[in-house]
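Okay, so here's the structure we're looking at.
With one protein chain held back, the other chains of the complex are shown just where they sit.
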Amino acid sequence: MSQDSILNTKSSNLKTEEMVLNMGPQHPSTHGVLRLELALEGEIINKVTPHIGYLHRCFEKHCEAMTYPQIVPYTDRMDYLAPMGNEFGYAVAMEKLLGIQVPERVEYIRVIMAELQRISSHLVALGTYGADIGAFTPFLFCFIDREKILNLFEITCGARLLYNYIWVGGLSHDLHPDFIRKTREFIKEFRPNLKEINDLLSHNRIFIDRTANVGILPIDTAINYGVSGPNLRGSGFKWDLRKDDPYSVYHKFDFNIPVGEGTYGSVGDSWDRYYVRVLEMEESCRIVEQALDQLPEGDVQSAIPKRIKPAVGTVYARVENPRGDLGYFIISDGSTSPYRVKVRAPSFVSMQILNELCKGYMVADVVTILGSIDIVLGEIDR
Amino acid sequence: MKKAEEIFQLLKDNFPASSLELKTDQPTEPILLASALEIDKLCLFLRDSSELLFDDLMNLSGVDEPKSGLLSVYYHLGSTKFKHKITLKVSTDRNKPEVSSVTEVWKASDWHEREAYDLLGIIFLNHPDLRRILMPYDWDAGYPLRKDYENPEFYQGMKVPY
Amino acid sequence: MNVYDIVFYLFAALTVISAFFVVTNRNIVYSAFFLLFTFFGVAGIYVLLGADFVAIVQLIVYVGGILILLLFGVMLTNKITNVEIKTGTINIYPAVIGVGLLTGSLLAALINTSWRSVPASAPQATTAALGTILLQEYALVFELLGIILLIALIGAASIARREA
Amino acid sequence: MKEYFGNIFTALSTIFIGMKITFKHMFVPSVTIQYPEVKPQLPERERNRLYVNMDDCIGCDQCSRACPVSCIDIETTKALPGEDIGKTSNGKKKALWVTNFTIDFAKCCYCQLCVFPCPTECIYMTDVYEFTEYKRENLVYDFVTLTKEERQEKRDNLAKFNAEKEAEKLKAASEPKPEIKKDQPEEK
Amino acid sequence: MMYDFFVDLFGNTTISGIISGFVMSLIPLFLFILPFALFAVYLERKVSAHMQDRLGPMRTGWHGWKQTIADILKLIQKEDIVAKDNDKLLFNIAPVLTFAGSYAAFAAIPFTSIFIGTEVDLGIFFIIAVTGLVVAGILMAGWASNNKYSLLGSMRSVAQIISYEIPTILVVLSLVMISGTMNLHTLSELQTGYVWNWYIFGGPGAELSKFLLIPSMFIGFLIIYISTLAEVNRTPFDIPEAESELVSGYHTEYSGMKFAMFFLAEYANMFAVSAIVVALFLGGYQSPIGYLGDLIGAKWMIPIEQFSWFTIKGVFFVFVQMWLRWTLPRLRVDQLMTTSWKYLIPIAFVNLIIIGLITLL
Amino acid sequence: MGFLDKEFNDGNIVVATAEDLLNWARLSSLWQVSFGLACCAIEMMATSASHYDFDRFGVIPRPSPRQADIIIISGTVTLKMATRIKRLYEQMPEPKYIISMGSCANCGGPYWEHGYHVLKGVDRVIPVDVYVPGCPPRPEALLEGLLKLQEKIRNESMIKKTA
Amino acid sequence: MMEVGLNHFLVVSTLLFSMGIYAIVTRKNAIMVLMGVELILNSANINFIAFSQFGNRGIDGNLFGLHGHLIALFVIVLAAAEAAIALAIVLNIYKTLSTVNIDEIDNLKD
Partner (left out) sequence: MAIIFVVGIVYFAKLIRPARPTKEKLTTYECGENPEGSPWIKFNIRFYVVALIFLIFDVEVVLLIPWALVYKDFGMTGFLIGGIFLVLLGLGMAYEWRKGDLEWEKPRVVPPSIKKDSIKPKVDKELVEA
């Protein structure tokens, strides 16, 4: 345990003593088992040292022991708020490595699933963010809507949270006959609910006071720190892999990339990051609607290879997950299981910025900033 | 938007002394082999050269290659402006795995490097804070992602294997 | 002995005993917390003396204000890194003797003096009457107090603010 | 000054808007499913506890190999040549006694990967989710319909049969044969 | 009753008032505070549940009405941990002090015209004075817990309570200026009659000044409601126990019955402050529409009606507190201090002067 | 040594009723340490959310373990976390209960074989009362686990209690 | 025991006073000294009020008795001001010298 604290040494000539406060691993608002070591001066943060790895589940080791299809359930368990996205990324990477062309219908369904997942993931982000700041009701409202999305997934593949749905080359099931109708219904219901959450939370004066001008992240710093996804867009940088490095069939849809505008504070503050997510949900709804309209017919399992045995080589592919660029780096040695898989988890990279963002703010702001980065520990620790 | 060959050429021109090599026999993307101790300078150039502007370190992964007695590090770089990408690979001796850190170039590499250290034991020179990151700080059973890793029987009195 | 007396002895005991703890306890935080009971006891004595307003003021100002201030002061000035916060004492024996002598002589003096005491009047609500006197006779003092408080506020705040 | 009063105004007004919304929700019927009394309607593709129809299982071990978690433990014993074990419902002839077929539901991750490769579709997911236990051992389900004695008998039979064959072979070639391999990995 | 008995005993109204108040307060304790606190916890859970489209406790008794009883019974059974680093003595005194403080406040609350714990002339200031005990208790709890969260939580709590005490006192003062009394009972009596006699509508009478007072009184009402909200640490001012930062503030280390003391004190306080607001601005126990007892000539009914009115009004404001809590996020410490020092206090201050002038008219 | 620490050799009627009452109180007011580990924690959150509503059973989250009665181990317990979980559990006051939720907490789940950093079952560090299977368990399954736990508490007895 | 009268209160006040003196004399901690001062002021206040209750009510009837109260009030006010300033000074000293012990402060001065 000796190394556990790196802040034990305090310089004696400091006028104000530094206090080291632990947040986590068990803490209501660290979104899981994250431990933050806060060096405080009064209530001002001098330094935040995140300690991660409390959920290190050895994903990469497992990959080396599994065959390619068996990895899919494990990818689910990384970013457990957006398993569809993880599977999607894995499928994209593997298909690139294998050089498979999958049927149109598969791609459309994948997009629909990924976008629904984005909504559900952002709903959790919104909800927990509200809960961090003390508003518990929006949290539950978000969960009500999320539950509807989970029901959609459940009728499709039978699982609520971890789907094992998107396989290399195809899907495990075709859509359920009710799916399209139910999805349309959901989107119709969802829009007013989103507005309600906006009224209740996003534009609430107290919420704005807590989040605007807190944790400002300039663009160049963000890029240098590898921050991606809504966090990067919150800083006002239009960067979305769905447009900038298109994969699957995203080029066929018409949607906007919302960026932070500094509505209530400076560009790149927590409120912007938060609000980008709200706007993204609307865009996702649009994508889902378009995809449902254009959905082609076809067989979803025709392209699934009987035995996956890629040639020797490496591949790096990335997709836009709800939390940012999710990258898979796969090295194949020609056998049925990969030689090495490395995942570039978006939260893992974004988390590094925490110390920079929190410096000079107060204890309460750490929670706000952490919430606005929207991390998932399963993905950070893998 | 630049092809890997052009980037390679540019690098060759600017670093005549370095040993650079472009492996194009890959099924997906070519890999640029570089030397482990010069990678930081190379990366700085890649980031700052106005024709390249690789401002985005997409990924950094360590790989154990016990057959050739090497530990390698792959860098996946991208540019948000030109949207080109490149993959770099450096290799180092498995017994004395030392690679120059690129944290000064991309802060994003900080934790990636710590992770590579933690799981594979690659030592990144000049890294500001090279500690274990995922495994417990007092884990002394080696580097789990190495192919020859053996799990210990007990950790702090808890049985580890099933 | 009637209820009044019992109550008096209760409060007197509370006051004196807790005050004793205040001055003898080596842990200054304890002292400060015991001071709470002393102030409380004194407030009780004021009530017994028919000074309800003063009692309330005592509670509001001493318990709610000065005590908190003292506690904050204690907490701010003690490096309490896991050692008991103790305060040293000096010259205990001479002090005990001296204070004992002083107390003795004071007590002797006051018991031997025959105070021109009249029986206690039935107390009534004093606040309004106090207000009347305040406005009639002590208006100037009242304003002066205001000025003093202003000065105290400015002074204390600026002293506290000053970076060493 | 304007800002000062503006602040007060926006604070009060947005608080009021929020209160209106929550008040409205007081009268929205609650979405709660009162679980023990009301059980939810589960979709037909529901993935919960697995069930193995042992009558159909041919002991091919496909499911066990597909499982990423290796929580299916199958031991098969070859039937004796003359023995008729019966047929599966889709007409495949069985050739192996399944003497052990356990699934450890404490390990299973309900990924359904074992379901797809099964040639006889005898392993499938059901919608049973209520199987909480006080003891972990109770989560290991044994699907084999044979009794303990029967299993042992089959094993003995095979061993006897093999021994006989061995003996014959020994007699025939008088050279040692490699041991019979088991078809599932040994558990640690 | 009790009061008269003590008057006989001492022949001294003030002392008797206070002492009889203390004795009588035993009655509200068992008759009111405990049941109320239990009810309030239940109400809170139900209200929050319904605002969130849930149901809340359902499985203990009809709609879970026995839930809080079970909670308390359970808390009694819980082990009571005093950690080795805690300061044993202070750790044990603190909940007692806090509970005693919050509950002594009940002594001065006029529930009906005949039942009032004590006739302290200084009624309202008595309540303010005893909150000092709560403050000391909280500080003690935080200090004795030897825990960073507790300490920070209690310091914040204390800073918050004292900061919001000033606007409260200022508003009370302005009411004292209008009514010329500090006695909550008298104050309630002054607001007899119908709704428009309540102080929120300028108080009794019908002169010009009454109408001039209305806006000021509204502002005063808002200020005192907000600051009492802060004094009992409710959202949006629940920073001291903000679970997302400080786990649960000064009672982080408390378990079992000692925690229950804090818990009950919190809910009792919620009613106490609502009661103050009601007594000051909303006619106290006075009915807004006249009494049934008057109508049918049954004088004995009036106190009962008054009691119900008072409780209804009080519970309504408790409900509003809950409503706010389940609607709003919480402020940050500095924003909280700013709210008090830069908004509430100056406004209350100006309000006071304006009221003073109007009353002189 | 309190009442609950005592063992009664024969249950007389008073003890029996008191015990029923106390058991009832304990089982209907299970406060939970708000504590989530991994994917299962999301389902746990869903369980406390409106659709399933933990509050119906009297379960409310308490941020501090000092005021909690149950701890739901919802997710993968890693070696790094195990010591912390143990400490958290220790810091809870008696009587306390544990629900192990999901495969991971039960025995390491999908990670039992190659997980070099995963504790194979939380019962290796703390005593588990109820194992809820699933990966993740449906919210209903968790609720069922809770009901099972309540049943267990209901049958708890001070008469010859061994705990 | 005799009926509680003026003397009783005076005794209490005397005891408080001497304990205050004791604190001032013996304690090294400046804040402790302050507490001692508060005790002394309290004891004085008890005297004021006791005298105005039991003492001479003066020529203009009852009102005179209340002057004691007023003076006690003033004392309390001044005590508050004193406490605020004194503590601020103590804090300031602490900031500069990192101690609140009087004798150490004495030594540090040189």
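Observations, loosely collected:
All chains are identified by letter, namely A, B, C, D, E, F and G, in their written order; residue positions are counted from 1 within each chain.
In this section, a contact is a pair of C-beta atoms (placed from the backbone, for glycine too) under 8 Å apart; a residue touches a chain by one contact, two chains touch by 3 or more.
Nothing here was measured: the structure is a model prediction, and the numbers come from that model.
When the missing chain is restored to the complex, the residue among E:83, E:222, E:304 or E:320 that touches it is E:83. Within the whole complex, the absent chain has one touching residue among E:109, E:127 or E:151, and that is E:151. Of the candidate positions E:52, E:228 or E:252, contact with the unshown chain belongs to E:252.
Of the candidate positions A:19, A:65 or A:180, contact with the unshown chain belongs to A:19. Annotation for chain C: contacts to the undisplayed chain at residues 53, 57, 60-61, 64-66, 68-69, 72-73, 75-82, 85, 127-128, 130-132, 134-135, 139, 142-143, 145-147, 149-150, 152-154, 156-158, 160-161.
Within the entire complex, the positions of chain G that touch the omitted partner chain are 73, 76-77, 80-81, 83-84, 87-88, 91. Chain E residues in contact with the hidden partner, per the touch definition given at the top, are 22-23, 25-26, 29, 75-86, 95-96, 99-100, 103-104, 125, 145-152, 155, 158-159, 162-163, 165-166, 169-170, 173-174, 176-177, 180-182, 247, 252-253, 256-258, 261, 333-334, 336-338, 341-342, 345-346, 349, 352-353, 356-357, 359-360.
In this section, only the chains that are shown with their structure count from here on.
Between the interfaces B-F and D-E, more contacting C-beta pairs are found at D-E.
Rounded to whole angstrom, the centroid-to-centroid distance between chain A and chain C, based on C-alpha atoms, equals 61 Å. Taking each chain's centre as the mean of its C-alpha atoms, chain B lies 63 Å from chain E. Centres computed as Cα averages put chain A at a distance of 30 Å from chain F.
The set of chain F residues that touch two or more partner chains comprises 34, 50-51, 53, 56, 63, 80, 107-108, 110, 112-113, 116-117, 135, 138. In chain A, 15, 27-28, 53, 56, 58, 61, 73-74, 137, 140-141, 144, 147, 162, 200-201, 204, 206, 381 are the positions where the chain touches two or more neighbouring chains simultaneously.
Contacting chain pairs (ordered by label): A-B, A-D, A-E, A-F, B-F, C-E, C-G, D-E, D-F, E-F. Within the complex, the chain F residues that touch chain E are 4, 21-22, 24-26, 28-29, 34, 50, 53, 55-58, 60, 62-64, 66-67, 69, 91, 93-95.
Contacts from chain C toward chain E in the complex involve residues 2-4, 7, 29-30, 33, 36, 47-48, 50, 52-53, 56, 59-60, 63-65, 67-68, 71-72, 75, 122-125, 127. Per the touch definition, chain E reaches chain C in the complex via residues 9-15, 18-19, 89-90, 93, 120-122, 125-126, 128-133, 135-136, 139-140, 143, 155, 158, 162, 165, 182.
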